[in-house]
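To start, the structure itself, in structure tokens.
All protein chains but one are shown at their positions in the complex.
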Amino acid sequence: MSAEAINDRVSLAGLEREDILKIADNAGLENAELYSRNIENYIGTVKVPVGIAGPLRVNGLFANGDFFVPMATTEAALVASYSRGSRCITAAGGCSTLLVKESVCRSPGFIFKDLSDAGRFVVWAQDQYKRFEDLTTGTSRHCRLMDINITIEGNHVYLGLNFSTGEAAGQNMVTIAAQAICDYIREQSPVIAKNIFVEANLSGDKKSSFLSFQTVRGKKVEAEARIPAKHVEKYLHTTPSVMCDYWRISSIGGSLSGTIGMQGHYANCLAAVYLATGQDVACVSESSVGVTRLELDDNGDLYASVSLPNLIVGTVGGGTGLPSQRACLNILKNAGADNSHAFAEILAALCLGGELSIIGAICAGDFTKAHRLLARGR
Amino acid sequence: MSAEAINDRVSLAGLEREDILKIADNAGLENAELYSRNIENYIGTVKVPVGIAGPLRVNGLFANGDFFVPMATTEAALVASYSRGSRCITAAGGCSTLLVKESVCRSPGFIFKDLSDAGRFVVWAQDQYKRFEDLTTGTSRHCRLMDINITIEGNHVYLGLNFSTGEAAGQNMVTIAAQAICDYIREQSPVIAKNIFVEANLSGDKKSSFLSFQTVRGKKVEAEARIPAKHVEKYLHTTPSVMCDYWRISSIGGSLSGTIGMQGHYANCLAAVYLATGQDVACVSESSVGVTRLELDDNGDLYASVSLPNLIVGTVGGGTGLPSQRACLNILKNAGADNSHAFAEILAALCLGGELSIIGAICAGDFTKAHRLLARGR
Amino acid sequence: MSAEAINDRVSLAGLEREDILKIADNAGLENAELYSRNIENYIGTVKVPVGIAGPLRVNGLFANGDFFVPMATTEAALVASYSRGSRCITAAGGCSTLLVKESVCRSPGFIFKDLSDAGRFVVWAQDQYKRFEDLTTGTSRHCRLMDINITIEGNHVYLGLNFSTGEAAGQNMVTIAAQAICDYIREQSPVIAKNIFVEANLSGDKKSSFLSFQTVRGKKVEAEARIPAKHVEKYLHTTPSVMCDYWRISSIGGSLSGTIGMQGHYANCLAAVYLATGQDVACVSESSVGVTRLELDDNGDLYASVSLPNLIVGTVGGGTGLPSQRACLNILKNAGADNSHAFAEILAALCLGGELSIIGAICAGDFTKAHRLLARGR
Partner (left out) sequence: MSAEAINDRVSLAGLEREDILKIADNAGLENAELYSRNIENYIGTVKVPVGIAGPLRVNGLFANGDFFVPMATTEAALVASYSRGSRCITAAGGCSTLLVKESVCRSPGFIFKDLSDAGRFVVWAQDQYKRFEDLTTGTSRHCRLMDINITIEGNHVYLGLNFSTGEAAGQNMVTIAAQAICDYIREQSPVIAKNIFVEANLSGDKKSSFLSFQTVRGKKVEAEARIPAKHVEKYLHTTPSVMCDYWRISSIGGSLSGTIGMQGHYANCLAAVYLATGQDVACVSESSVGVTRLELDDNGDLYASVSLPNLIVGTVGGGTGLPSQRACLNILKNAGADNSHAFAEILAALCLGGELSIIGAICAGDFTKAHRLLARGR
């Protein structure tokens, strides 16, 4: 986009040149081409400050080592809190992580004349699994059909197509594969659908859902740590026993409020790291569900775990190739740059750190204080 | 943060100087002070491209006029799609919007010896409303206590404190007010609590919840448009009838997947505008719920509405004062810069545009095509 | 219904006389008149065996004493299990109970031309509270309007009318009151609704809902007991510690399965007592939600509580006046016969006993054994 184009846009939208320049600054004007595959109607960039949390020791299936994690946010106290939780985990020898499974869903929907046609279609579709697999592979060598869940509701049928997507988060990839399957159905199905829609909202895309929470959307990762009472005291200024009391009341609070799962503030961690590393930030909506658990163990120490079944992350595609985002991925070393499994494990580990830190702060009475000090003036 | 500090951090975290520079660039090194109230362990900024969607005509209680809305995203096709939906609404004469109510909740939790103490505490607390109001006002002249919902569960009690927060999103403000109320309770309550926690997870903070969906968290806004069939055809390349068929199958799809509410992709709109304008992006988690409704009216035209009860937005505080974020708010004119009510109405209107555009694309078979064209090469 | 009528029905439906007689038996043929206000197309009665569970010691706000509770069920082991739990509670000195609040909702729905009309209607309706109260009182001296929650969704408006209903469960009562309010609105509202529906499904009637769970539907009751470790061992053959381990895994199991609340099998208790005492058994659907909590206290004893916010019970109306049902209510003495508050507290206490017993059985490995022994031959 040339400077003239910017001018045009300014006059079109009645924008103030001064504002445009704050957005566009040098980078903006020069980098229109850089962003051309990521945005339309480009007018510049918004700059979000990045802090790093850590060190965070992870003993995982894919991620191993001490990590510093870049977080982009404008909320004071957030990076400090995650950093504190990370150091607490590290002092305790690190956390275990386990990527359990991965899959991304697209759910085409079909409207038939009646229930009978719907039933006959399902019988036919169940026989096409091999063909659907081939069609999938034909759209991308990184995409593989892993499973189909079929749902009938009256004369409606949903195909829950579950794909693996390599190193990419994969939402475009699975759309294209699902389209290929829908096109094939339109041409080959012996039962004619009145309508075929490539996505009919039974996939959990861009929203929290019990379906994705119970299964997986993206990557499902567990993280666990055992924190000695003395480290709870040193880093979090409270005791394992009070933290467990808090876990009970806050888990039931979550249940009473009708949330999906029971956790504290995964969204803070995920939004900040997704943003820093060029992930699709809108997916915070679906990713920020899971289960946090605290227990007092027989030695009086704290057992803590998090379970995050909906991490939509990739190390290629989306915004991951843009300069500042790629640099943030590089900070994670190979875990960010070329290993989405390790990246997902680090995210779960950091969420665990964040849960420990916020629960600790609430138990110690530091929660408000932190906000008051760091956010003074606002 | 000085260059030396950056150097220190580089060596501490083992970061590559080259990566740090991509993040830090000129702005980063010079602007550490600028961001000091928004982040800790600062190392630079991440740059997210901004496009503008519009024109979007809004006939609201607070927002009136044709708006261009800045959206920050790295997902191709997104701004184009919202822009298309906005133009479709505008061609139809614009949409009506209505901010219905506003409130932000904090929910301190109290653990008592037994149910009897819990009951006695509740009786006492119900009498303290006036005092709690005064304590609230004492913490900020912008914060006002509006309502208390008390929940007993065994020997646990939750106080659902609902506040208005002026032009700020208000999460810090309500924490500080809730703390003042908790401090007062600790000192004055005739019934001694074993534990007092300033937040016990019955507030919907940073997560989707039925509680917030049914009531309000932040601002609840409605938007509605009536799109003539000819505009549906011209802008969306489909018909009102097919779009209503899609609405039914996708609403039931949402129900089957166990989502909160029924909608398509509010998260895309909210993440992009929250990011551009310095809102707390983690709140996409709680904000991206609501109800989209389509109907075929007696004239064969399309009735469309969205209902968004959890918009956490402000025009002061958080990242709203940072240069590029403030510039984006300025693009919205007074709706962004000094009127959070108008801002919320514009967000609902843009979500309505996004719902129309994506449903239209899925119905016309354009959904995959758009992704394929715009995302080519990835 | 005369014997001839029975004959007619036999021939109409092609029923076997032999089957009819098993249903009709002496009671059936003679008692048609008896049941005429409770059923249509009467052909006889189904007989469900009743067992009594207890003694159950309750130290409540309304219920006080040792109770034997009649349970009607055909599921072996059920009465035995509730009886065991009751005796365990009684041995520990009984349980505390607390009826926290009561209310039954009807939610008329209104469709308007557009959002603007919906908004104007709401403004008008908010001013009619006093009038709605009077209309309510006019329909029944037992019915009182307690609260209205208004919800706007596009051009739809829901009035959440919350009533108290005296000693009756009250579903008919609130329907009649809501109808009177709707009739008034139809005649007096300055804004014309396209449709008025006396119930639009925002009331939680006959289904589990987060709305009713979070607030109240019918009566909300808490029950709590502290069971010494020795009684856990004697009655339940396990330890408080294992039971708390079970509570954690099963509460998270409930969350993972997407239930409303976290509990074991309230439905068993409620179905059996509702049936025995002439309550509306279909309301088991909405009543069987709540929160069970177990904790290990500092002395190594077991703290246990249940919270049941949706008990739809009455001591008049429905089937409560029929002979065998009334007799079962009488077994509960004044708690059943003329005190729905005490009745609700006893139900909560019995649910607590049932939770203790089933969790104990699962922890001790007795769960399957009980079913195997008692259900042998099936």
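Going in written order, the chains are labelled A, B and C, and every chain counts its residues from 1.
FYI, contacts are C-beta pairs under 8 Å (C-beta built on N, C-alpha and C of every residue); 3 or more make two chains touch, one makes a residue touch a chain.
Note that this is a predicted model, so its numbers are computed, not measured.
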{"item": "Full-complex contact with the absent chain, from B:213, B:246, B:266 or B:367", "value": "B:213"}
{"item": "Sole contact to the chain not displayed, among C:128, C:325 or C:339", "value": "C:325"}
{"item": "Residue of C:91, C:111, C:146 or C:229 touching the missing chain in the full complex", "value": "C:111"}
{"item": "Sole residue of B:84, B:106, B:293 or B:326 that reaches the chain not shown, by the stated touch rule", "value": "B:293"}
{"item": "Missing-partner contacts on chain B, residue numbers", "value": "210, 213-214, 248, 251-252, 255-258, 260-262, 291, 293, 295"}
{"item": "Touch list for chain A against the chain that is not drawn", "value": "96, 98, 100, 114-116, 119, 151-156, 210-211, 214, 222-224, 226, 258, 291, 293, 303, 305-307"}
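Everything that follows uses one rule, which is that only the chains that are shown with their structure count from here on.
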{"item": "Interface sides of chain A and chain B: same vs different residues, half threshold", "value": "same"}
{"item": "Whole-Å gap between the CA centroids of chain B and chain C", "value": "37"}
{"item": "Approximate Å spacing (C-alpha centroids) for the pair chain A, chain C", "value": "40"}
{"item": "Chain A-chain B separation of Cα centroids, rounded to whole Å", "value": "17"}
{"item": "Residues of chain C touching at least two other chains", "value": "210, 214, 258, 291, 293"}
